[in-house]
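Only one protein chain is missing; all other protein chains are in place.
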Amino acid sequence: MAIEGKSEGTVSRRLRLGMVGGGQGAFIGAVHRLAARMDDRYELVAGALSADPARARASAAELHIAPDRAYATFEEMAAAEGARPDGIDVVSIVTPNHLHAAPSIAFLRAGIHVICDKPLTSTLEDALALERAVADSGLFFGFTHNYTAHPMIRQAREMVAAGEVGDIRVVQVEYPQDWLATKLEATGQKQADWRTDPARSGAGGSLGDIGTHAFNLAEFVSGLTADSVAADLTSFVEGRLLDDNAAMLLRFAGGARGMLWASQVAVGNENAVRLRVYGTKAGLDWHQEDPNYLTFTRLGQPRQILTRAGEGATPGNSHAARVPAGHPEGYLEAFGQIYRDSAEQITARLEKRAPNPASLLVPGIAEGVRGMKFITAAVASSRAGSGWTKV
Amino acid sequence: MAIEGKSEGTVSRRLRLGMVGGGQGAFIGAVHRLAARMDDRYELVAGALSADPARARASAAELHIAPDRAYATFEEMAAAEGARPDGIDVVSIVTPNHLHAAPSIAFLRAGIHVICDKPLTSTLEDALALERAVADSGLFFGFTHNYTAHPMIRQAREMVAAGEVGDIRVVQVEYPQDWLATKLEATGQKQADWRTDPARSGAGGSLGDIGTHAFNLAEFVSGLTADSVAADLTSFVEGRLLDDNAAMLLRFAGGARGMLWASQVAVGNENAVRLRVYGTKAGLDWHQEDPNYLTFTRLGQPRQILTRAGEGATPGNSHAARVPAGHPEGYLEAFGQIYRDSAEQITARLEKRAPNPASLLVPGIAEGVRGMKFITAAVASSRAGSGWTKV
Amino acid sequence: MAIEGKSEGTVSRRLRLGMVGGGQGAFIGAVHRLAARMDDRYELVAGALSADPARARASAAELHIAPDRAYATFEEMAAAEGARPDGIDVVSIVTPNHLHAAPSIAFLRAGIHVICDKPLTSTLEDALALERAVADSGLFFGFTHNYTAHPMIRQAREMVAAGEVGDIRVVQVEYPQDWLATKLEATGQKQADWRTDPARSGAGGSLGDIGTHAFNLAEFVSGLTADSVAADLTSFVEGRLLDDNAAMLLRFAGGARGMLWASQVAVGNENAVRLRVYGTKAGLDWHQEDPNYLTFTRLGQPRQILTRAGEGATPGNSHAARVPAGHPEGYLEAFGQIYRDSAEQITARLEKRAPNPASLLVPGIAEGVRGMKFITAAVASSRAGSGWTKV
Partner (left out) sequence: MAIEGKSEGTVSRRLRLGMVGGGQGAFIGAVHRLAARMDDRYELVAGALSADPARARASAAELHIAPDRAYATFEEMAAAEGARPDGIDVVSIVTPNHLHAAPSIAFLRAGIHVICDKPLTSTLEDALALERAVADSGLFFGFTHNYTAHPMIRQAREMVAAGEVGDIRVVQVEYPQDWLATKLEATGQKQADWRTDPARSGAGGSLGDIGTHAFNLAEFVSGLTADSVAADLTSFVEGRLLDDNAAMLLRFAGGARGMLWASQVAVGNENAVRLRVYGTKAGLDWHQEDPNYLTFTRLGQPRQILTRAGEGATPGNSHAARVPAGHPEGYLEAFGQIYRDSAEQITARLEKRAPNPASLLVPGIAEGVRGMKFITAAVASSRAGSGWTKV
């Protein structure tokens, strides 16, 4: 409890933020907006919020966006905002997967920084094109693998990097849900509809929606690179076109082994992300649903329960925490941390100064491309009898 | 997961918010601001943020408050904002306890709604004066017993009210911490300093700081009124002037019994608020540190784990939730819910319409006065050999 | 897992055991017998198992007791066994509370060691008479406060005694159940029947049945002596003659404070014994339903989860464990440990050698008398308006 309040910072300006997607009826757009507001580093001033013009206008009004900055298309928005002297500094892309690449590229070309939802795109081709566009632009590209921004995940990564876990042998990661245990897409439920549609989601179902989070988390914390996967993807719900259960073995460069499980039919699970990392010296265990704890056990010592902003907090834990230990933070705060750290990086560019190094952990285009390679490899492996396939 | 995104609402305006206290180095002020931003229903435009003028100015600048609305004193601020056509709609009072009554009264008299931190005041006299001022003003007075705004607490209250727990027999509530296990106030730590000082905190130490939260939660969920207490207050740390451990028995009108424990010397506890309610038909159990769960057991049935926005969620649970089940919300979201519901009530007054009934659960002056009576009764009981004392 | 098997020991003989009570339909008698068998230190050879002669005979046959050692009354049994050259070494008294004193005294006078169930007796007078009989006899008197024999409780006690917790400030103990939430005694249920009858149970209901366990555990682990209690006893179920909910404040010699709660109407609780001890240096937390763990937190350090036979196990933990860490032991093993340690003490007397010091922690007549004083004080306090009453 002995933490003094954090000031919101000393920046002289809030970043001007635009949004593509996220109109009425969407889910993740509202999360991005709340995340952007949390630490007062952004002001939402423009949007192309929906492909439906009426919905786009209504959504913008609700969000206090001026009518002249409520655009019908992202192309129009990128052009107009890129030309305004008070144009947006950064845009959030919160559309379905197949509509990530084109707007991202359009805004980058207009000189506007980008924060993009995951997975990166619906095809590897799109991902590689976007990768080139980011490189060409020299601009900031943030990628919302939000789970990486939990204070205890930051601490886990730091402890691994500091050698406290020793040489890593085993990485176990899983992300079970149950919301697609029945054919929800047949009911017209909007979230289920596009996520189970290969044209909009890409080649992965649970694999792309949640498996990429799990994969990213495993690499983020372990600091290891997955070399190959042996995957078994299944569509349990009759008539479903994409996998709703993805099981796989992992081999990491350097010899570590792992397992990854993503499921949307595991009845009784809400968003039960769990990551475990075992090395020669210690083991780590983290659950997303109880994110303020990290179980850490040194070989031959009693188990410890480390807490957010608690005793033994590393700098990265403290950096990503807002309130004292024992007052739980959660999903929105971690998402907000992605936005806070992105704001710091973008502002530093605008102010031509070095950013706070602690802000540099925001995932970016590399992690986005990596996720697409992961999806591609897992699908290929599963089709080829679960043989080992390079990521 | 099958929750569609919530729109931030359809209001045509954000409320103009002012703040008294909460400058650099403070703790709870930053929490109030984040809570106010969370759902985009407020814009912070004025403040008397510190008794130190330089700090007040610097804090205001950091918060994007215009220099002419960065006031040196709350009196000046109440006068000026009350007179402006674009003056603030509502003010947040986030000063130490002994400075709650005077500014609250000043703003109420200036026709400005108030949201005030807890406990209400440092003396019962101040509390009663403030109670009269609220009544005279006819304005909204919100009181940040933030734990009441957790979705699972709202659900617990609704289940009790619906008779699902039956006639309540026993209420057990506790709030252990350990941050004052040593004489932290002697180190100059600002939060410890005023909280252990009777002149600024009032007659209760742990009793006022956290015991009032526990007491409020017990009454809020059970719907019962505590009739009397038999208390034993202790100051374990040598030289400490206020209690750092408060143990008491409770008797409720209607015959229910209870126990309340608040401690700031219970080593190993961060903010381990726990409430249990047992009736003739069922029992409830909730922990603040894992707030997305509510354990509910019907007599003769297996235990159930109810979740925020999960299966079996009541309307009040859904109302207070922002993201789907399994993506944890926490302390800041509950605090934000106090602000969101307050915004709805204030806006409804401004728009001369009825508020959403779900917003009416925000604690107010009655709960504030009740807390002061609780402190007064517990101190009196403890001094009188723990005899039963009317609340 | 790296624990080598424990040999059952090197004793040259099993103790000859008799039993009073515990015939067909009883509960705790079967637990005592299983506990006695667990470590192969006893052989059950005689019994007065029921007041009903036919049931006594049938029960004896079922237990492989020879017909000539199946007695109709404990008086007859004490006389006969005391006179046999191969008479029992020790007798277990497992009758309802009001029938503990007389048989215990009879067997002690016959030169036979005694292991007695709790609470000690139904009246303080009986308890004091039994205390004198034990003293006069010079024999072993073991008292089955079984929870004290859990490895993690033994470790907790050792850690406190070694100063690892520092000076104790607060002791919180509770034992909630729900099996008497309705008027079960009215259904003829045998366990409920005598436990709610003052003539057989004594002055305490939940107080005697489970409150004494909680009280004993608090003193056993803390090493402190409770000085006085301020109690509020309630009978919630209509027509019940004894308390089914007991709430009280505790003051310990030396200044520590505490709270004790026992309830048999707390819906959703099975046998949720919990003990917490907080000192100047650390805090401890133990739950009976998950007995293989002990949470231990040093001030300013992360929380640790200590385990039975696990890393950091103290000698007392290891002494009371039978299988490696991670293979849970429970209620029966702790009960068995009372029997194992009692066997060591009795055998040492028979062999005229010093017992293993680790076996000396078995509660005895002092703890039994202490429990009766606790019941007496709590009942007196509750009747006198919850005033502080000496234990």
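Going by the order they are written in, the chains are A, B and C; count residues from 1 in each one.
Everything below uses one rule, namely that a contact is a pair of C-beta atoms (placed from the backbone, for glycine too) under 8 Å apart; a residue touches a chain by one contact, two chains touch by 3 or more.
Values in this document were obtained by computation on a predicted structure and should not be read as measured data.
Touch with the chain omitted from the figure is made, among B:300, B:315, B:357 or B:385, by B:300.
Residue A:249 is the one among A:249, A:348 or A:380 that touches the chain not shown. Although one chain is not displayed, its contacts with chain B can still be listed: residues 296, 300-307, 310-312. Interface with the hidden chain, as seen from chain C, comprises residues 1-10, 14, 22, 24-31, 33-34, 37-40, 59, 62-64, 177, 179, 184, 189-192, 269-272, 288-292, 307, 310, 322-333.
Remark: the residues of chain A touching the chain excluded from display are 169-170, 172, 178, 181-182, 230, 232, 234, 236, 245, 247-249, 251, 257-259, 261, 263, 265-269, 276, 278-285, 295-299, 303, 385-388.
Keep in mind that, in the parts below, only the chains that are shown with their structure count from here on.
Distance from the chain A centre to the chain C centre is 54 Å, each centre being the mean of its Cα atoms. We define each chain's centre as the mean of its Cα atoms; on that basis chain B and chain C are separated by 44 Å. One simple way to say how far apart two chains are is to compare their mean CA positions; for chain A and chain B this gives 33 Å.
With touch defined as above, residues shared between interfaces to two or more other chains in chain A number as follows: 307, 310.
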